[in-house]
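Encoded as structure tokens, here's the structure I'll be asking about.
This view holds just a subset of the chains, kept in their places.
We just call them A, B and C in the order they show up, numbering each chain from 1.
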Amino acid sequence: MKIKPLADNILIEGVKQEEQTKGGIILPTSSEKDRPEQGKVISVGPGKIDSSGNIIPMEIKEGQIVLFTKYGPNEIKVDGQEFLIAKQDDILAIIEK
Amino acid sequence: MKIKPLADNILIEGVKQEEQTKGGIILPTSSEKDRPEQGKVISVGPGKIDSSGNIIPMEIKEGQIVLFTKYGPNEIKVDGQEFLIAKQDDILAIIEK
Amino acid sequence: MKIKPLADNILIEGVKQEEQTKGGIILPTSSEKDRPEQGKVISVGPGKIDSSGNIIPMEIKEGQIVLFTKYGPNEIKVDGQEFLIAKQDDILAIIEK
């Protein structure tokens, strides 16, 4: 099975951040904190079509680690696995490690 | 009887996802979880007309399995059968199996 | 008396759907379910004027059976008779029988 994003949609596997105190104790996180704001790009749409009918190429590439707004992307479940689908405009920054 | 979508509307037969625990027990789902976010395309409108009067051709084709935002499409009942009608922009991705 | 829609307005006689169980018993419907989402086109406006001053011709024709969003059209009462007035964009599909 392959999920192919349309237009400027980006398929992301979200990374949930563990809430850790300075002393190293992992606190139970509320569901709101659970919502990821960082993830790995699985696949990228071909790009949005502008008003002249040309495709605007995507800046985001497969495999990049991206930061996004917490409530921007759509949460989608396919065959029991959770994904995020974000528009390119929801991506705020790329993390290079 | 045939339902012919107008403009960039897409007629979809929604697929409701069964909520299943890892151990295989199917839990009763709340009505919100019942709302489909995946479906099979039944028929596709001719495309929206742009500001110059040209038709923007549709990317989605009949028979495709599509992912969409849970609350984007309209729920419509015709002759007792439930359908979804989505705009092409509500379609996030195509699932190829 | 004749009601002549303006611009891209469409005059519709709504069809209320009876809620019927599989066993054939007609259940009393709530007022929300009563709101039609299907109707017969009585008359059609000449079309909206675009930014260059040209009329955009209407795709919907008199006599067609149309599907529309439940809360898109305006409910209007003239001489005791109820009508719906929808914009062409509120029409999702045509039903051919």
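The working rule: a residue touches a chain if its C-beta (ideal position, glycine included) is under 8 Å from a C-beta of that chain, and two chains touch if they have at least 3 such contacts.
Just so it is clear, the model here is predicted, and its values are computed rather than measured.
Engineer: Could you tell me how many identical protein chains the full complex contains, when just 3 are shown?
Structural biologist: If we count every copy in the full complex rather than just the 3 shown, we get 7.
To be clear about the criterion, only the chains that are shown with their structure count from here on.
Engineer: Graph of touching chains, which shape: line, ring, star, complete, other?
Structural biologist: Shape = line; chains linked end to end, path left open.
Engineer: State, to the nearest whole Å, the distance from the C-alpha centre of chain A to the C-alpha centre of chain B.
Structural biologist: For chain A versus chain B, the centre distance works out to 22 Å.
Engineer: Which integer distance in Å separates the CA centroid of chain A from that of chain C?
Structural biologist: Inter-chain centre distance comes to 40 Å.
Engineer: Can you list every residue of chain A that touches 2 or more other chains, as numbers and ranges?
Structural biologist: none
Engineer: For chain B, which residues count as touching chain C in their complex?
Structural biologist: Chain B residues touching chain C: 1-7, 9, 11, 45, 49, 51, 53, 74, 76-78, 80, 85.
Engineer: Which bits of chain B are touching chain A when the two form their complex?
Structural biologist: On the chain B side, the touching residues are 17, 20, 37-38, 50-51, 56, 59-60, 67, 69-70, 89, 91-97.
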